[in-house]
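One protein chain is absent from this view; the other protein chains keep their places.
And now, chain A:
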Amino acid sequence: MAKRIDVTGLTAYYGTHKAIDDISMHVEPMSVTAFIGPSGCGKSTFLRTLNRMHEVTPGGRVEGKVLLDDEDLYGPGVDPVSVRRTVGMVFQRPNPFPTMSIYDNVAAGLRLNGSYRKSELDDIVEKNLRGANLWNEVKDRLNKPGSGLSGGQQQRLCIARATAVEPEVLLMDEPCSALDPISTLAIEDLIGQLKSTFTIVIVTHNMQQAARVSDRTAFFNLAAVGQPGKLIEIGDTDRIFSNPTVRATEDYISGRFG
């Protein structure tokens, strides 16, 4: 069910401002690809073009092609709503629906797609909470609001919510940046397990994290503030961290940046 992503010549704008310029890459199915780079280099923007969330921002528009296996996400007649049902997303700050219980948060996406019997829903909720390593912590309070959980638990709840609709691809936008080290470790372990089912793309500011969780790493950079971000290089994580081909990558990962 995991799918391959092929991006060709992708450029994204905020109004007249070009945020990322002419990016091409492919993402292997059932692998973890990490995006690293300095703030403002457009890695989050690029991530958001992969499930058509970029155009939700006022003035946001995109040129270029994103193929999910053979389907062009920006093709004519493609409904962004159905794209987002196949390409799930986890955000920087944990954002469970505060007005819903833990159970309802996980079931939220399913209820959008159709009607399920209670027993079916129970099974799916349990399976995904287990998949997010959260079941044992919340099984006795499924009907309590999700906002009562700790930050790390909330983020795992958000992951369970995203996986419950069985997407092909899971996008993660700095999923650990608001979490403490122990919760971060829990999420990283989880990412390792999830890649057996999903294609995962993760944006991170933490280079150790990229090295720990990803199979391939893409380095983004921008020439100067206000300039569009570009993809500098992409390759196997081991290779990028031990033997980058571009000088800027080496400077960035060794901390000599700027």
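Quick notes on this structure:
What we mean here is this: a contact is a pair of C-beta atoms (placed from the backbone, for glycine too) under 8 Å apart; a residue touches a chain by one contact, two chains touch by 3 or more; residues count from 1.
One rule holds for everything that comes next: contacts and distances are computed from a predicted model.
This figure omits one chain of the complex; the name its UniProt record holds, of "Biopolymer transporter ExbD", "Peptidoglycan glycosyltransferase MrdB", "Hydrogenase maturation factor" or "Phosphate transport system permease protein", is "Phosphate transport system permease protein". Screening A:24, A:82 or A:150 against the full complex identifies A:82 as the residue touching the chain left out.
Among A:25, A:67 or A:100, only A:100 touches the chain that is left out of the view. Chain A meets the missing chain through residues 51, 53, 56, 58, 81-82, 84-85, 88-89, 91, 93, 95-100, 108-109, 112-113, 144-145, 147-148, 158, 161-162, 165.
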